[in-house]
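Sharing a structure with you now.
As you look at this complex, bear in mind that one protein chain is not there, while each of the others sits in place.
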Amino acid sequence: MNPKPQSQTVLVVGGGIGGISAALEAAETGCEVVLIEKGPSLGGRVAALNRYFPKMCHPTCGLEINFQRIKRNPRLKVFTMSEVTAITGGPGNFKATIVTRPRYVKPNCTACGDCAKVATSEVADAFNYGLGTVKAAYLPHAMAFPMRYVLAPEVAGTPEGQSIKAACKVGAIDLDEQPTHFDLSVGAVIWATGWQPYPATNLTAYRYDALADVITNVEMERLAAHDGPTKGQILRRSDGTPAKKVALIQCAGSRDLNHLPYCSRICCLASMKHALYVREQHPDAQVDIYYIDIRAHDKLEAFYRKLKADGQVRWLKSKPARIEPGADGRPVVCGENTLTREVYAEPYDLVVLATGMQPSAKPPMETAMDDYGFVVGHEGGVIGAGVATGPLDVSMSVQSATAAALGAVQAVRR
Amino acid sequence: MDKKTGAYLCQGCGLGDALDIAALEKVAKAEFKLPVIKTHACLCGDEGVALIKADLEAGAVTLPVIGACSPRVMTDRFQFPNAQVLRANLREQVIWSHPAGDEDTQMLAEDMLRMAFTQATKLNAPTPWKEGEFATTLLVVGGGYAGLTAANEAVKAGHDVLLVEKSAQLGGSARGWTKVVPSDPPYREPQDNPLPALVAKVEANKAIRVARNATVTKTAGMPGKFQIELSDGSTHLVGAIVLATGSRPYDATKLGHLGYGASPDVITNVELEIKLASGKVTTKNGQAPKTVAFIQCAGSRDPAHLPYCSSVCCSVSLKQAIQLAKADPQTMVYIVYEEMRTPGQAEEFYRAAQDAGVIFMKGKANKVANGAGLTVTVADELLGQEVPLGPLDLVVLATGMVPNSTDVDAPAQEYGAELLNPDINPYPAADESYKPAPIVPTGGPILNLQYRQGPHLPMLADGFADSHYICFPYETRRTGIYACGPVRRPMDMAETADDARGAVLKAIQVIANAAEGASVHPRVGDLSYPKIGLSACTKCRRCTVECPFGAIDETEQDYPVVNPTRCRRCGTCMGACPVRTIAFDNYSVDMLSSMVKAVNIPDEFDEKPRILVIACENDAYPALDMAGIARHQYSAFVRILPVRCLGSMNLLLINDALSGGYDGVVLMGCKPGDDYQCHFVKGSAMAKERLSKIAETLKSMQLEPERVTMVEASIADSARLPKVIDELVATFDTIGPNPFKGL
Amino acid sequence: MTRTLTYYPGCSSQASALHLDRSLRAILPVLGVELRDIEDWNCCGASVGHIEGGHLANAALSARNLANARAQGPEDVITPCAACYLNTHYVNESLRADAGLKADLNEALGAVGKSYDGSLHVRHVCEMLATDVGLEAIKAKVTKPLAGLKVAGYVGCQTVRPFADTERGNHFDRYDDPSFLDNFSRACGAEAVPFKRKTACCGGSISVMSPDKTLHLIKEILEEAKAAGADVISTPCPLCQTNVEMYQPMINQKFGTDFAIPVVFYSQLMAVAFGLDPIKDAALGMNIIKAPALAGR
Partner (left out) sequence: MTAPTPSRTYDLSFARYVYDHIDGGQRLKLCMQCGACSGSCPIGTQMDHGPRKLFMMIRAGMKEAVLTSNTIWNCVSCYNCVVRCPRQVPITYILHDLSALAIEEGYAEAKKADNARFAKAFWWSATVFGRTDERLVTARYYFSSGLGEGIKKGMANQAIALAMVKTKRMHLGMPHKVKGVGELKAIVAKAAEIQARHGKEG
């Protein structure tokens, strides 16, 4: 029989859909839960998605419900701008050290926006994957939770910072904020730090860094989003004209021993979704999907069929060898069509690289992981949830997170 | 203690500059005679909050109405121990969406307060339903890998389990398998079957009561109070149910075109698994096969058989191929596939099979001939020619899986409205090449639910008992009953184990909440529940039929009876009731109707039309908030009434609005039909349905049908909705003022 | 500080790439690198030796060179020729990784009482310059900066692609977009013009035996160099230098172009930049297409 747990609190690391779900499921089963998020607001990768496959519904819809659940639940505490730097101990009795970076905006911020009005400098818009810029005092996005502004560290110590501070009628700006540390004693730790896009710059043959009209799948999500840098219009990065001939390249890094040896699972379906984005915007648009194998598991096969029924979407079983700049500056995709044996060189308005997912953070304690950096099993250590355990789609992440919540409940209840 | 409503008006965030606060106070004082009316420069600040707190503690106020920002923000600041709070959205939906210092903006703000103050008069603190004993035992149906995992995990969480298995022994489909697809790094070697150890664990566990050769003959009651009757006659009280009935292989006798039945050496992957388990794989002539071909998608991804992908067949064939190749490296093993599906880390297993020398042929297996040895004719897409693959000693059909969402051996029963979603067809009409017949599961119900809406657990069009929501995979239309494993979605053993844990969590969660009289997802913790005034009830049955969750049954006398812990508090019943006799303590047609009537309707000569917008609070309402955040402007003639779900929109509300002089009514709700996005399954669909019947009423009132319309709104419509509203206002303007004005 | 390394010049050093050999022997001592040639070195088999000779016999050619080199001492073996580098490196690494191959080759060497233990490290001269010597040291020796000279750095395909199943089997610079050659040009004070076809193929030995198949490849390289406004193309590879230079008239004839772009070795650029003799040391006289922009300094 295991010793009684010293703490009944559950620590959830990562405020994406996995972490949010794990935290809520545990809290709604009666646990005290602390949710730690590195960024300024919750939602993680899904908050930056335009829509979900196969229903083409908006992730913010589910997030809104989850945020309402969080607001209603007194057992769940959220810390943003925070990271876990150390974890010691074991199930029933963990000690975790948390560091909170300065946000320079206190909780009494009313999100009135006066600070942004006076901010003069702009910083890269992280929420839009740097596709645009935002004022140095900004709301991460319209759906942000907590609904609270952030001050870019760049301006904290500047005269601009002073004027921003002066503009805040409720005195919510604190330019002297310093990183703070605090320790938590918890009975279980759920590790839900999710994923980051595989760096497209590593795929030198695809010239992502050199060609403006070669973008990644996550950037495509922002281009298609109503609150994105182009207000939802899918435009070429080079000249701002509509992209009507688009190539979607699968396995850009995934299934590749030189990059990500595993399959990232979601890219095929995400690309079909992207094909729909383009087709919805232009009835005459042409979309070519380059693939090795189309991986539309279970009922998602229906989504594949839906796209197959569209004559304007072509399917090429081919891993493109390289992308070259065409005479007119358009990216030219080169390779061999393995079914026709034809060697092609096809120009496009826009090329979208379906870059895969890689785990974004490693637990700061001894943890069983596979060679790829995914958390496996949880005997005696942290409990992996969502994409921290492997490439999963949203449903499977929530499924995994709910399972992880049970693990936590078991650890603190026994 | 009698209700004392207090008005707290914020002047922060520009409210003080944009609005005439004094005039707002006057509404509270002159019209509603509120005992306490206070204003503050920043209500959400410590000082402002302390102000409200003090009044509550002093008993000067019992119900604060806060005129400030949206109820979606500052919820933590405006939370007070055991006190309800009402919010009037004067920021996002008034001053951020309408010009400052404008007469119409001011009128809007005042009406917002009138609605809130009126709501306060109708608001009662909900008393949770906690009658009698609540059970904490879990019923797990199905003794396969999913069910065994569920039982074992539930006990670890401190719950007793009743495990019901139809057959004589535990183990299910995976019983007897020696090796399974690897789930542990480095994901290259077939792993030992975890089942035997798990069976032993469950059988040894005192907290798990196992009923073999048993089925569920009756499931009555509700979460926390399910009354279960088994085929052995025994009865049990359980708190929640985990359905883990798994799947069965697709009937191979339907695969004659792939040679099944033509020769004993054409077998299914399940039959091969049995041979592998016996440790000796032989063909009909007793020899070990030297040439073996696996045919993938045997039945799956085929409109004539199973339209979906069974997900696991690729990995299973890889495993079996590796086992054969390792047993004798001279064996020639082929896998004929169209798409190799090894998602995630399983890609490593694909490489392992290639390393073992297995040959992969991309193409369709057109026919299997039985002559001097077997020959599979493959349309080899990579060679670009039709290849006769043979002579082969053994052909293995990778047959897909069919969910056990029904009991094939039980007599079929009337399915009940909710069994399938006839309105949901995931397959595109455009695709002539792919027209799967709708799957109507054979056999009878498994749980035999004693519900008004039928004995079955609802399932999706493909026959799996899965959720239709991407972000809420355990959502169910039968509260307290959670499916897991292959009955929910085609999945392998590793995922099944995970899924079983998830389902158990949801089960123990509903047990905990039911005992508190609290709702589960999505209105988690809501203590209200519908109460039906039977004296007025006309036994029309609309509520019992329309409840998306089958929460309302009927007595012998055909009166509706609510099962509170099945209820999800959407209010669809209340919206359905033609005599408004269904109400929640804190939510009723009367309340909404009074709020509608609370609005000042200027007479027609003022040329200030009033349009009622009934908005779903999950999507349309937040979208309008975000429109405000983005400072999108729209007509100040609209009055927005948030509802839990459009399903709770009662037609009488529209009558009241129109007879009260509104010039138009707009319903804003989620997408219905295919890919419905209503979080109460069919609330917006019901609203649409009801609306189709209102034309008559309007005619009788001599009103134009165009005065009432429905707008499909998503949460991402913050830029679109303002335009839509302005267009509608223009339309209503052309129709002209409502003749009922001022009557 | 001077270091002495074992040097494998390769067959081209005695004919088509004489100017590479000469300029290297001029600049390396300046950079503190003394060369000791492999005693009685022989041909490496280039990219065709295996065809007629077969896999093992072809490998035996390199084995003999390695055996002789090892007999001279443990110093790294450096070679300026892509083909020599790939073959010698590949045989060396394969032999280190594969005991069977090691035994076979030693059995072959044994026929004349030689042997090789696999202890050497075979490297490309450019790798040695980029990593051991370093750009700073190169800059330090520049007395006549090649100011204003526009150089297209054409690496060729093989130099950065020494594949082998060992930890050393990887590349010393990026496969598709290597930087060392442009760095060399810049170190010499020249301007490295943007050049996308850095690692495009010149057709290799196919160009020698059947130019008709590959002239278009060379044309594309020239076109881009021209478009980039290059005064000269710089390359580390003997075959690239010869193919891209000597076929220009044939290309002009076939495609009606008018290319006359000098193709020089990075070592010739360095020789000039170091203020050495343009003819004796930089061997500029040996380029078919003269480079006045370079010689005139």
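All chains are identified by letter, namely A, B and C, in their written order; residue positions are counted from 1 within each chain.
Here, contacts are C-beta pairs under 8 Å (C-beta built on N, C-alpha and C of every residue); 3 or more make two chains touch, one makes a residue touch a chain.
Bear in mind that the values here come from a model prediction, so they are computed numbers and not experimental data.
Taking the full assembly into account, the omitted chain touches A, B, C.
The chain omitted from view is touched by exactly one of C:T6, C:N92, C:Q158 or C:Q268, namely C:Q158. Residue C:L105 is the one among C:L5, C:I78 or C:L105 that touches the chain not shown. Per the touch definition above, the residue from A:D174, A:D310 or A:E336 contacting the chain not shown is A:E336.
Contact with the undisplayed chain is limited, among C:P29, C:G54 or C:G229, to C:G54. By the touch rule set out above, chain A reaches the unshown chain at residues 205, 251, 255-259, 292, 317-322, 334-338, 341, 343. In the full complex, chain C touches the hidden chain at residues 11-12, 14-19, 40-43, 45-57, 59-61, 63-64, 104-105, 107-112, 114, 157-158, 161, 163, 175-176, 199-201, 203-206, 208-210, 213-214, 217, 242, 246-247, 249-250, 285-288.
What chain B contributes to its contact with the hidden chain is residues 332, 334, 340, 350-351, 354-355, 357, 359-362, 380, 382-383, 387-391.
We adopt the following convention: only the chains that are shown with their structure count from here on.
Contact topology of the protein chains: linear, an open path with no closing contact. More C-beta pairs touch across the A-B interface than across any other pair of chains.
Chain centres computed from CA atoms place C at the largest separation from chain B. Distance between chain centres (mean CA atoms), chain B to chain C: 66 Å. Put simply, the C-alpha centre of chain A and that of chain B have 23 angstrom between them.
Distance between chain centres (mean CA atoms), chain A to chain C: 46 Å. With touch defined as above, chain C holds no residue shared between interfaces to two or more other chains.
Multi-chain contact residues of chain B, defined as those touching 2 or more other chains: none present. Per the touch definition, chain A reaches chain C in the complex via residues 204-205, 324-325. Contacts from chain C toward chain A in the complex involve residues 174-177, 196. Interface residues of chain B, counted against chain A in their complex, comprise 12-14, 42, 44-46, 69, 72-76, 79, 153, 156-158, 184-187, 301, 307-311, 339-348, 381-382, 384, 426-428, 430-431, 433-434, 460, 462, 464, 466-467, 469-474, 489-491, 495, 498-502, 504-506, 508-509, 512-513, 520-522, 524-525, 618-619, 622, 626, 629-630, 670-671, 675, 677, 679, 714-720.
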